[in-house]
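Missing here is one protein chain; the remaining ones are kept as they sit in the complex.
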Amino acid sequence: MRRHGRKTVGLLLSGVMMLSVLAGCGGNNSTDGESANGGGKSDGETVKLRMVESLTSPKRTELLQKMIDQFETENPTIQVELISPPFDQADNKIRTMLAGKQDLDVMEVRDLNVAEFVNNKYTEPLDAYAAKWSDYATVTATAKSVGTVGENLYFMPSGLYLRQMFYRQDWLKEKGLEVPETWQELVDTAAALTDSSKNRYGFSFRGGPGSNGTTDTMILSYNGDNVNLDDSQFTKDGKTIYSTPEAKQAMELYMKLYKEASPPDSINWGFSEQVQAFTSGVTGILLQDPDVIQSLQQSMDEGTWATAPMPKGPNGKALMAAGASGWGIPSYSKHKEEAWKLIEFMSSPKQNTAFSKDYGLIPVHTAAAEDEFFKTGPYKTLLDMGNQPDVFVSYKPAFQYPGTGQWGQVSAESQQSFLLGKTSLDDLLKKWDEYWANEKTKMQK
Amino acid sequence: MNNRKLFIVLSLVPALLLVLVFTCYPFFKGIVMAFQEYKLFDLNNVPFVGFDNFKAAFDDPKFMHALTNSAYWVFVSLFFQFVIGFALALLLKKPFRGRGIYQGFVFYSWALSGFLIGMIWKWIFNSQMGPVNDILMRLGIIDERIGFLSDPKWAMVSVIVANVWYGIAFFAIMLLAALQSVPGELYEAADMDGAGTVRQLFSVTLPYIMPTVITTTLLRAIWIFNDPTIIYGMTNGGPAGSTHVLSSFMLDKIIYAGDYGAASAVGVIMIGILLLYTIFYLSVTRSEKVGDF
Partner (left out) sequence: MKRFTLIGLKGIVLALYFIVMAFPLYWITITSLKPQKDIFSVPLQYWPKTLTLDNYVNIFKISKFHVYFANSLIVAITAAVIVMIIAILGAYVMARFTFRGHRQIMLAFFATQMLPGFISLAPLYLMMSDMQLINNRFSLVLMYTVTLIPFSTIMLRGFFQRIPSSLEEAAMIDGCSRFTALLRIIMPVMLPGIASTFIFAFVQNWNELFLAVMFIDSEPLKTLPVAMNSFILKFDVNWGAMSAGTVLSVIPTVLLFAIAQKFIVSGLTQGAEKG
């Protein structure tokens, strides 16, 4: 069937090509640069790897290319072509490439989509390769855990990110306020900073896509010790985290955070407005990942801002999860050995530490934490949090549920409806509770 | 085969063949998903489920809301785009100094892509960091900032404003080209009959360019109905789903839910609506008289 289709298509295509040649459009067949469909062994022993990144930014691409160049010098028989789709479209493109079995040997996998890739058998388990790798011993447990689904390691994280608090030092000083340590203090401080007549607000709220970054974090921290850390949408007795009285408390405070300390417009803000509001001096407190640091350094004066650990819940705990993206091997890759070689190279303590410093991530090797760079400046907070595991309790996000992908959207939309007063708090939590109870039932089938 | 037939066939074959192979074929492949449980999370398991996806769509209050919104989105945008575009075309018909530059200016909004327009207008309408609120505050027209994109009362208006801004150019340029083709003799005759400017507009100009008017309004209606990019860029359908139209609702199913089955079903429903609308529109405007069908 498919074969037949292919033949017809080919025939039609040759007709079309002839037409376009007649129409003077010859010479458009690209022969530029890297051969398009290469991937096989081209001449002699040289192997050509194709690698695709997802969290593309000009700076990051440059850093990756630098590592690749070095790798190619050390391994003259391996060539690497780096594909850099725009961040906005990258995951969709990678997914399409995998479905179409396009030549690909190394790909960036994210914590958000690793379960999907594994479920569709797109990714190769890396355990056998890692077992032979000498530096694997010093990879941190967190890094290993993020890259693992079930029993197997499916991607090697290229660095970890952890959310922390960014705040306007000068604003707090001006008002004589302390740096908030709990969510309650955060709301009070932010409310005290708010002066809408001056277009100044305490908190960089984000009610659009990604709002569950705040709601879920608050609810988790309010549930505290009661959360099942390995199945974090549920409590230790198997109920959803949204069904507890603590969840209700958290969301009441959340409403206050929006009403009294955030720009009204932010109910529909996404990541860019959230950060822009902070850099432009509209808002005073921002919760974000460390890769935002470079944006802040670029657009804000030194000394106006500083970092602090994430706020804690009423029982003195903050639940947090490290995020990561990293390198995996497509299951159909023809050059898995060489692909692993490249991953191993990029993940070596030396390369990984350099990359993490330049890009603003937490390195994946234990030794790197000893580096002066991470003991000072905006990165210090991250280490501080890491050093108090009983206060900043780490949990495993529920990425293994198929519903995680849609959760961000469901959560954001119902949360907006709650903030607008169209949904009551009880209905909101009931809806969320049902969503996850339902995911659980589907999973157990 | 005689010459006439050969000429007809040869002229039409490239167009038909290309459209058949590269538009219709992949589309029909895509449409099959509407009858499958087709989710990106589990591509090894895509069973046929009959009309389940359609039932799910009609049972979803958000779908019904998006349906009503689509009607507003299309007709309000289209009305203003057409009226303003037509007025511009009339004003630009007679030469004046600087007309060329002015036309270039009219055209530029069309030169931007949907995703850019969404991003630019999202910024312009931002309450805290956008210029519209800032200007209105400075001029003393408002005392409190308006949540153009965050207040459900305003959000739909705001996305429509952006869409009107974008689409005027299409009508202005297409209608201007059509106006240029109205033979001058018709006006001379109308002048002799003593018809005023307004009467000439309705008795000479409009009837003459009617085919263009019908085709362009129909095409634009279809495009506006199908294009999610502006809404997607500006509000993402929010707040609380208040600005979702069918096309953005469908995109939502793809991007967030990874549910191609549901998205495809919504797509099929959208095509059904458009087909009905097209048939209705063409019979109401009696296009067969105009010679289009």
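Which chain is which? They are A and B, in the order written, and residues in each are numbered from 1.
To be clear about the criterion, a contact is a pair of C-beta atoms (placed from the backbone, for glycine too) under 8 Å apart; a residue touches a chain by one contact, two chains touch by 3 or more.
Bear in mind that the values here come from a model prediction, so they are computed numbers and not experimental data.
Within the set A:Asn228, A:Ser295 or A:Thr366, the residue that contacts the chain not displayed is A:Ser295. Touch with the chain omitted from the figure is made, among A:Leu64, A:Ile78, A:Ile267 or A:Val282, by A:Val282.
Mapped onto subunit B, contacts with the missing chain fall at residues 4, 7-8, 10-12, 14-16, 18-19, 22-27, 29-31, 33, 84, 87-88, 91, 95, 99-100, 102-116, 119-121, 123-124, 128-129, 131, 134, 165, 168, 170, 173-174, 176-177, 180-185, 211-212, 215, 218-219, 222-223, 226, 247, 250-251, 254, 260, 263-264, 267, 270-271, 274-275, 278, 291-293.
The chain not displayed touches subunit A at residues 6, 9-10, 13, 16-17, 19-20, 23-25, 28-30, 32-34, 36-37, 50, 52, 55-58, 81, 83-89, 92-93, 96, 99-102, 199, 271-272, 275-276, 279-282, 288-289, 291-292, 295, 298-300.
Throughout what follows, only the chains that are shown with their structure count from here on.
Inter-chain spacing, taken between the CA centroids of subunit A and subunit B, is 35 Å.
Listed in rising order, the residues of subunit B touching subunit A in the complex are 14, 17-18, 21, 39-44, 126-129, 145, 147, 149-152, 155, 235-241, 252, 255-259.
Those residues of subunit A whose C-beta lies close enough to touch subunit B in the complex are 9, 12, 15-16, 19, 92, 95, 99, 115-116, 119-121, 199, 201, 207-209, 263-268, 270, 273, 276-277, 280, 282, 402, 405-406, 408-409, 412-414, 416-417, 420, 422.
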